[in-house]
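Quick one: the structure is below, and I'll ask about it shortly.
All protein chains of the complex are present and in place, except for one that has been dropped.
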Amino acid sequence: MTELTLVQAVNRGLQEAMRADPDVIVLGEDVGVNGGVFRATEGLLKEFGADRVLDTPLSETGIVGSAIGMALYGLKPVAEIQFLDFIYPAFDQIVSELAKMRYRSGGQFPCHVVVRAPYGGGIKGGLYHSQSTEAYFCHTAGLKVVVPSTPADAKGLLRTAIADEDPVLFLEPKRIYRSVTGEVPDGDHRVPFGSARTVRAGSDVSVFAYGAMVPVVTEAAAALEAEGISAEVIDLRSLVPLDEEAVLASVGRTGRAVVVHEAARCCGFGAEVAAVLAEKAFYSLKAPIARVTGYDTPFPYALENVYLPGPDRVVAAVRDTVRAG
Amino acid sequence: MTELTLVQAVNRGLQEAMRADPDVIVLGEDVGVNGGVFRATEGLLKEFGADRVLDTPLSETGIVGSAIGMALYGLKPVAEIQFLDFIYPAFDQIVSELAKMRYRSGGQFPCHVVVRAPYGGGIKGGLYHSQSTEAYFCHTAGLKVVVPSTPADAKGLLRTAIADEDPVLFLEPKRIYRSVTGEVPDGDHRVPFGSARTVRAGSDVSVFAYGAMVPVVTEAAAALEAEGISAEVIDLRSLVPLDEEAVLASVGRTGRAVVVHEAARCCGFGAEVAAVLAEKAFYSLKAPIARVTGYDTPFPYALENVYLPGPDRVVAAVRDTVRAG
Amino acid sequence: MAATASRPSAPAPSEDRLGGARLVDAYRAMVLARALDERCLSLQRQGRIGFYAPHAGQEAALVGSALAVAAEDWVFPAYREMTVALVRGASLQAVVDQLFGDAGDLAKGRQMPNHFAFRDQHFVSASSPIGTQIPQAVGAAMAARYRKQAITTITYFGDGATSSNDFHAGLNFAGVFRAPTIFFCQNNEWAISLPRERQTRSSTLAMKAEAYGFPGVVVDGNDVNAVYAAVRAARARAVAGDGPTLIEAQVYRFGPHSTSDDPRRYRADAQVEEARRRDPVARLRAELLAAQLLDEAADAALAEEARTRIGEAIGRAEATPALEPLSIFDDVFAQPTARLAEQRTDCAAHLAPGGRSS
Partner (left out) sequence: MAATASRPSAPAPSEDRLGGARLVDAYRAMVLARALDERCLSLQRQGRIGFYAPHAGQEAALVGSALAVAAEDWVFPAYREMTVALVRGASLQAVVDQLFGDAGDLAKGRQMPNHFAFRDQHFVSASSPIGTQIPQAVGAAMAARYRKQAITTITYFGDGATSSNDFHAGLNFAGVFRAPTIFFCQNNEWAISLPRERQTRSSTLAMKAEAYGFPGVVVDGNDVNAVYAAVRAARARAVAGDGPTLIEAQVYRFGPHSTSDDPRRYRADAQVEEARRRDPVARLRAELLAAQLLDEAADAALAEEARTRIGEAIGRAEATPALEPLSIFDDVFAQPTARLAEQRTDCAAHLAPGGRSS
């Protein structure tokens, strides 16, 4: 066990994966000499050299497009997109190519690329350094999407992602890159995809979250406990594949559900969770399903704290849900 | 009134808008000399000339990027994307620029572009000529998204889109471009955004659909009537803004809901409808909310009929829903 | 063409011209390509296949380039390169099964006709979005170099694709990383209805390479040996570590863009007639006859052989069973997720006689 910040855990995960397998290659903007604008790739160039840590030109199309070619040839590229907000120039390569390569070739051309991207608000980044558009990727068949909220999961999910046979979008909650610290198992620690994590057990309501919303929800749950409401907090951490079993089991016990994310509400991942529950947990439900999310506006700068769900909004939604039925 | 096919109604809408306003400009691949690969822009070059009907190079980035510039300058560009499947090279321009221009400038730079795109399956188009990825755009704050299912709505929504002050994604169900014919009001016929259309009234269950799924659902409703199930069919037609009032009112009456779309299920627009209902119509609901959708696989070629929701799948889901409670 | 039997013999590393038997091999491949093309157009008209994108007029570019690269090299094609796959040893049967989307299709009927994938031939799965294969070819080339394998990748695309994002990204990466990649642009003068001169204002497409710091060459795409030599030279440069080359093969698309297209809407017949006077198949035929590498009888036999093989393959394809409906759930991921397994079960219930709920 080593105590690490979340971004250090990402760095450690990359380093260990590169040590374990010479096919693992890192590429992206400013990942080499500069060690990444958030320092997630710090030290990698020095240890592994310029053949394995590639500072690329300013083109996400080129980063993901060339990573796909590397993966087809048999390497295991890990591409960094500097901010999730800048992934759109690569959207065609991700949606049309990466996600569909195995399928369209009838399994002849698996294409395993890990795309890492810091995402989310809370760093005063405004419209273009704050987005949480994970739903675009969750809606894209053929991609896996995971989001750690702790250092241990950051390393464990990243090692799993790099070892996986399918394309993975690995989203890093940059707001808690350094504010969250935790014990990380040494060695080949892996967290399986498709398994949610119970952050705290509770009996009155299930609150689902991921990434930087997990600490927010946890704080809310503590406040709620003080007023006698027992909230179960589930960190989904793997959006695709989703741990439906855990989601349904939790609501089966509590009968109430609140879903929390930073992303805009309309067609966000919270809609998917609510829809799954409205179909499969209908008879357990005692109250309407609430969504606490970013609003359906672009992400603002000066007033980001108005936009972002905070513990207060979670508390209010949980209270309403518990009072409702 | 004139009897037109859906694609003719689009053509008519473009022609009338261009006649009415010299600021309306059409641009895209093969829209001029060739009249569009589906003939939606047939005759426009001849009537309005090469200054207003622009055959562009093969770059969706360029098409939408230059259309944004035109709109900022005060024109009303209508950009055609040949297939929705090919919109991704323009995704950055749409998501980062078009959707956010008004917002980020504090209202100083409104940016009104209509992006037209044929979408959907059923024409043996395989992975890249069949997609329904409307959810990506519905999740993007700042965009309006509409989908006609009749010739009258095609013209009426298109005229509204071109007259609107905001960016609009106008999706055309190409599968029924020619198979659906109907009376279209002459002159300046407009269908307001944010208003759903009741295709048929019913009392047992509300079935929500849009685009090429509307005829599928209507066929299913007829079959269900024969077995004594009264299905209300609602054509959402405007996804953003959504006519929540109509959706809630219908389920308020029927107590049951089935949502149908071609797109993949996970985070599709059906999830949003289900989530709205699970929050706001909870106490009316008598049965689980069903989603009848494309599967969470890429769109296949040879077996597209297995993938696409047909009347049989709608009938089965409605039956289950009605029997459930 | 059986998997290996009729594959033209591999070029000697130093060879920079096709002659003798190898030139006849090239011609045979071109005759097959032309015959298959014609046959496919009529199969589509008869409703026996759903779509087709013809390559008539581009045979010398296709065959010349395909013969110039090695079996270890990787191909990143667009959608007019079935002939490249055949030259590399893909079976004619597999090609035809793809067009039919039947159970013999190696890609399980997932894609429209013309979008081939042949793992054994390093012929990467084609897709419809224009240009996306270009940076992928660069990445594969970088990967090969990383593995110290002295191969190249070759990527095919059209004049229209030079406007794509991926062209720009791919060529720029190739220049910066000196990737051993051959960019093979078939400039057939049209991108559906847009003529080359309205696609871009550069004087040639080849000169665009200069913007990325490496050479671009224009070659007469109707001359199989000119194409062959240009690709050989580019390959030699690439494996020597001298980086990428852009080749613009000037050809002409004789037929429609695809079976969904009516070229009379945008181009004059006279232009087509004029281009047909430079028909690459007729040209090579004349050369071979003049060089006495072929006579009329041998030529007729080649044509007959092509027709027969094609007819047999189509016959077999039409006798091949349809794909298993539930196969649409395979290959989304290496292992199906719980959700896909559930959807598969649900789908199976619908497909069962009588459907799910009855």
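The first chain written gets the first letter, and so on, giving A, B and C; residue counts start at 1 in each chain.
Simple rule for what comes next: contacts are C-beta pairs under 8 Å (C-beta built on N, C-alpha and C of every residue); 3 or more make two chains touch, one makes a residue touch a chain.
All values reported here derive from a predicted model rather than from experimental measurement.
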Note = Missing chain -> touching shown chains A, B, C
Inquiry  = Considering the complete complex, identify which of B:Val37, B:Met70, B:Leu84 or B:Leu308 is in touch with the unshown chain.
reply    = B:Met70
Message = Can you say which of C:Arg22, C:His122, C:Arg145 or C:Lys208 touches the chain missing from this structure?
response = C:Lys208
Remark   = Considering the complete complex, of C:Gly64, C:Gly175, C:Gly221 or C:Pro280, the missing chain is touched by C:Gly175
Remark   = Residues of subunit C touching the missing chain are 163, 165, 167-169, 172, 175-176, 198-203, 207-208, 210-214
Key: Residue numbers in subunit B that touch the chain omitted from display   = 25, 51-52, 54, 56-57, 59, 61-62, 64-75, 77, 89, 92-93, 96-97, 100-110, 141-142, 144, 164-166, 194, 240-242, 244-245
Key: Chain not shown, touching residues in subunit A   = 29-30, 32-35, 37, 55-59, 61-62, 85-86, 88-89, 124-129, 265-266, 295-298, 300-303, 306-307, 312-313, 315-316, 319-320
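As a working rule, only the chains that are shown with their structure count from here on.
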Ask   = Hey, how far is the Cα centre of subunit A from the one of subunit B, in Å?
value = 30
Request  = Starting from the mean Cα coordinates of subunit B and subunit C, work out the distance between those two points in Å.
outcome  = 35
Key: Junction residues of subunit C, two or more chains touched   = 105, 108, 110-111, 115, 127, 129, 165, 332, 339
Inquiry  = Touching at least two other chains at once: which residues of subunit B meet that condition?
reply    = 85, 88-89, 127-128, 266, 295-298
